[in-house]
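A protein chain is absent from this complex, but the other protein chains hold their places.
Let's look at subunit A:
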């Protein structure tokens, strides 16, 4: 009896990254049609940008920020995700802090691993559909409630421990070491050997080819929204 013959896909993401939300939803959706295991790897995007000397794309130039706002609405609808980009898109992402949100996901992975995906989803939902902050304890508790996590205190207590802070730093360094300069960053490890990395939420067709599978479009009927 063989060990799992699934391809292992590591998804590096941060709640603050809008394309990460899209990549998160569509990649997870593909578990029903592709033999893949998805490993969630929250990171700190601000830390990554600093370490590699990159700037947030909204800061490239005004035309790019304007286009991104429009493109995000368009692409998210293509994937059946009702994302909302606030009118003050640039200041929304530049003033937000999602470090504790990512630490909460890590805490969930440690204490309630079966809930890590749903907690991630609720955080993305609150930030990118409701356009509300995911910074304060109250914000995070609200997400835990919607994710139907009982005993939220255990998770909230764990967020600020050195163990979790270190884990976030470690994940961020890991992404940097495999070439990341932005998010989402996807590493695909084929079951029979071989590994490839991809930037962005547009690469599912090419990832499919890499693992010998067909891409079947956005699978909107599997959207959880």
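The criterion applied here is as follows: contacts are C-beta pairs under 8 Å (C-beta built on N, C-alpha and C of every residue); 3 or more make two chains touch, one makes a residue touch a chain; residues count from 1.
The rule is simple: contacts and distances are computed from a predicted model.
Participant: One chain of this complex is missing from the view, so tell me which of "Glutathione S-transferase kappa", "Folliculin interacting protein 2", "Phospholipid-transporting ATPase IH" or "LEM3/CDC50 family protein" is its UniProt name.
Facilitator: "Glutathione S-transferase kappa"
Participant: Touching the left-out chain: which of A:137, A:163 or A:209?
Facilitator: Only one listed residue reaches the unshown chain, and that is A:209.
Participant: Any idea which of A:6, A:54, A:161 or A:223 touches the chain not displayed?
Facilitator: A:54
Participant: Hey, which of A:62, A:130 or A:157 is the one touching the hidden chain?
Facilitator: Per the contact definition at the top, the residue touching the missing chain is A:62.
Participant: Considering the whole complex rather than only what is displayed, give the residues of subunit A touching the chain that is not shown.
Facilitator: Given the touch definition above, subunit A has residues 52-55, 60-64, 66-67, 71, 74-75, 78, 176, 179-182, 196-199, 202, 205-206, 209, 215, 217 touching the missing chain.
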